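A single protein chain has been omitted from the complex, and every remaining protein chain is retained in its original position.
When the chains are written out, they are named A, B and C in that same order, and each has its own residue count from 1.
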Amino acid sequence: MIDIAILGATGYTSLELIKILLRHPETRVVACTTRQEGNPPLHTIHQSLYGRIKLNCEDLTPAQISERAKFVFCCLPHVASMEVVPALLAGGCRIVDLSADYRLNDAAVYAKWYGHEHLDPSRLSHTVYGLPELWADKIPSQALIANPGCYTSASILGLAPLLAADCIKPQEIIIDAKSGVSGAGRAPKLGTLFAECNEGVAAYSVGGKHRHQPEIEQVLSTFSNQSVEVIFTPHLIPMDRGIIATIYAPLKRAATQAELLSVFREFYAGKPFMRVVDHLPSTKDSANTNFCDITVRVDRGRAIVISCLDNLLKGAAGVAVQNFNLMCGFPETMGLL
Amino acid sequence: MIDIAILGATGYTSLELIKILLRHPETRVVACTTRQEGNPPLHTIHQSLYGRIKLNCEDLTPAQISERAKFVFCCLPHVASMEVVPALLAGGCRIVDLSADYRLNDAAVYAKWYGHEHLDPSRLSHTVYGLPELWADKIPSQALIANPGCYTSASILGLAPLLAADCIKPQEIIIDAKSGVSGAGRAPKLGTLFAECNEGVAAYSVGGKHRHQPEIEQVLSTFSNQSVEVIFTPHLIPMDRGIIATIYAPLKRAATQAELLSVFREFYAGKPFMRVVDHLPSTKDSANTNFCDITVRVDRGRAIVISCLDNLLKGAAGVAVQNFNLMCGFPETMGLL
Amino acid sequence: MIDIAILGATGYTSLELIKILLRHPETRVVACTTRQEGNPPLHTIHQSLYGRIKLNCEDLTPAQISERAKFVFCCLPHVASMEVVPALLAGGCRIVDLSADYRLNDAAVYAKWYGHEHLDPSRLSHTVYGLPELWADKIPSQALIANPGCYTSASILGLAPLLAADCIKPQEIIIDAKSGVSGAGRAPKLGTLFAECNEGVAAYSVGGKHRHQPEIEQVLSTFSNQSVEVIFTPHLIPMDRGIIATIYAPLKRAATQAELLSVFREFYAGKPFMRVVDHLPSTKDSANTNFCDITVRVDRGRAIVISCLDNLLKGAAGVAVQNFNLMCGFPETMGLL
Partner (left out) sequence: MIDIAILGATGYTSLELIKILLRHPETRVVACTTRQEGNPPLHTIHQSLYGRIKLNCEDLTPAQISERAKFVFCCLPHVASMEVVPALLAGGCRIVDLSADYRLNDAAVYAKWYGHEHLDPSRLSHTVYGLPELWADKIPSQALIANPGCYTSASILGLAPLLAADCIKPQEIIIDAKSGVSGAGRAPKLGTLFAECNEGVAAYSVGGKHRHQPEIEQVLSTFSNQSVEVIFTPHLIPMDRGIIATIYAPLKRAATQAELLSVFREFYAGKPFMRVVDHLPSTKDSANTNFCDITVRVDRGRAIVISCLDNLLKGAAGVAVQNFNLMCGFPETMGLL
């Protein structure tokens, strides 16, 4: 039984994390943090947890956290995360960091996209990016894992097999992604009010403006040993959860749909959360699960990949527990099926 | 005052058409048709019309229709439409046909995509495609106008100015389109049940399988005098109405966002329903209106055009009345603002 | 042509008001106010107005307003409204006040429910409550009209005819009301975030806690010359707009559904926005219109009344223009059909 702390417990990702851990036979959530005053019980922040866990949210220092917990899921916003990670590691905690702070491996790129100097640059280059379908073997030994972004996971999982098999060119790739509103977080903002985003779809951060674009490019370039360039366009969809990435990639040589499906099936053989399907998946098929559904079509010299996952689970809390399981030597699917 | 008949009055497009015509000072709806038995009052088919129009839906022959009405909006499904259009024209009616039957100008292409021999092929080549922003001058004199498809309008309006100004290559164009569920019609089907498509997004007809793809290519090729090829991917979004087309087109030469916005603004100068905007529009901005909102961004050598409209209005009933206004010599915006 | 000012232009009600007035042949919106700095163009606050009206929002004093406009729609929050209404009246403006400030006729009741002393108590007792279906004859001569609340209108319109015909007891009336989220306003709050209220229904202010309860009781008591008591329970529904009030009222004597429908039909004869229907209406039937749909059933000695309207239109901006039309001598329906 591993004692767990969750930092930044008020968001949607933390709620999902707690719900998974309540089912996980080897974990016990012993601390939840928030900066809200008065140590509010967790169920006043997440009403759905009423009666399921008795725990108050506290404003704890890294030292207090590492005294109580062996493992930390860090759901703090970027910058706030790297302010505490070094101390937590020093205190002996192992960490899955769900923020963006340790995903990019170049401090200059971080500073450009996040508008803040990196506070812990020496760790950047060797922190493992926690996408278990690509790097399952590197994850177990780590003390710190950088949990991937939600759009990023959907995009990378849809492209990595085709790049690995050298089926597509690494440039002129277009990722048109659509996400449910929970991806925008739980802080009250005009743009995520119900009456603003219900009954409407809009693109945002169009034209190389979204922080997941450099993350996708870095990970795919590292993975495939070549310079991968993508155009990435996110859209906000009037639904709670789910991401679909519709990906257009120029084929290096003619290929049929069946051949490309085989490439995906071989690449993901034995991966318990990857479902390569013949049909066109809806985000609803993988909602509330840790699965990623992928299929592919071919038209006019391009592979059209459809990649769906739940942004809060396979795109955040679910893959975080998958990383936790690998780090701790538990079965990869524990608590997740 | 022009007497109007609406054929196929039970669908969502017909409802919108009736609501527009109730506001239009120069029209009177005198006949609505359906194959449902018992001549049901219109407000039993569309409850929202209760008290607004006293009219029963009838199963009328073309002869009966042309006896009563001077102008026909034909909202029948494809094939059913071309079964009555010739007789209606012969009877002296002028027609806006909202089906796909007269949009393609090649009977072989029609047969391939609609799985049915064309019944009125001689009219195909010279029926005007009713997109007033491109062909306003040709519309007034016509007896029959082929009203455009909804995805088609959003796509064409987003590409025509860039093709006209020779800014983009006519190949390698990708149109990633998202539509509200009303676009799938009002016939009960599993796939459009609330509990099936709520809280989910899915692509459909992926890989050159949607009938609007050849329509888009034909219209843009005709318009720009070159062979235009597009990849077209439609998605179903959990909302009632609205279409957003996110379009990726390779630039012929480097251009800034400002330059491309100018191209759009010049092309659509004086067009009352085209709004070229600096911001990123939501489909909600044009919902329940006849406007089309367009903007453009640039990334990695591609123009990224965002084009939004209401699929039932600017994509169907609204542009139909716009065509009607032009055909009858009324102001283009009459009944539509 | 009447010059109009709209105070507090950033909310959903103001947007609807502007859209109606753009269609109204006898009005011109000449001023919009906001406390936001920098005189933002209206279309940056309401993107859907792009290209439809050229007007900047300004922070204007009552004196500046009355210099420009003859008629004011006051969409300010309560308290803010009564801070400016006296000066505007003194400046010669006629006003429809959409806040709650002049609805209650007893300053003590106001202070109890709104937690603030009334600043203009002398006007309370004689300000006319702007529900044209009850008091159309009193409205024309007024300089100030208190526009009704949205829940209130749905409830009162569903009960007034039965009270007038002495069909129901004035006690033990239960109003179970459900509203779309736009009714909660446009200020960013956790509870109205999309991911909070989508896919859920909740009651709020249960047990005599909602401010519309005393408003309903006062208006119905005044109208029927007896002490009317109601239990009022509002619910938030995951949709943009619409209110349905399901009302349970004990019958004084046995009555059939047909008899009660006749009572409604007689009471609302000639009222252009009241639709007494045999079927069970959906809020969707009256959405985006100024209609109120009502029907009634009978069970176990109780009338069950269903009353539906659009909270932003017949429940706010629509009835405001209806009041404006009556005040100015225009046809009651002008701009509203």
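By our rule, a contact is a pair of C-beta atoms (placed from the backbone, for glycine too) under 8 Å apart; a residue touches a chain by one contact, two chains touch by 3 or more.
The shown structure was predicted, so the numbers you read here are calculated from the model rather than taken from an experiment.
Checked against the hidden chain, the listed residues C:Glu117, C:Asp166 or C:Glu199 yield one contact partner: C:Glu199. The missing chain, though absent from the display, is touched by one residue of A:Ser182, A:Ser286 or A:Gln322; that residue is A:Ser286.
Of the candidate positions C:Leu124, C:Met239, C:Ile294 or C:Leu313, contact with the unshown chain belongs to C:Met239. Take subunit C: the residues that touch the chain left off the picture are 172, 174, 176, 178, 180, 196-204, 206-208, 229, 231, 233, 235, 237-242, 244, 246, 248, 257, 280-285, 287, 297-300, 302, 304, 306. For subunit B, the residues in touch with the chain missing from this view are 12, 180-182, 184, 186, 188-190, 192-199, 238-240. As for the chain not pictured, it touches subunit A at residues 22-23, 47-48, 50-51, 199, 275, 277, 279, 281-282, 284-289, 291, 293, 337.
Note that in this section only the chains that are shown with their structure count from here on.
Here subunit A and subunit C face each other with the same set of residues for the most part; over half of the interface numbers are shared between them.
Our note on geometry: subunit A versus subunit C, Cα centroid distance of 45 Å, whole angstroms.
The set of subunit A residues touching two or more other chains comprises 180, 196-199, 238-240.
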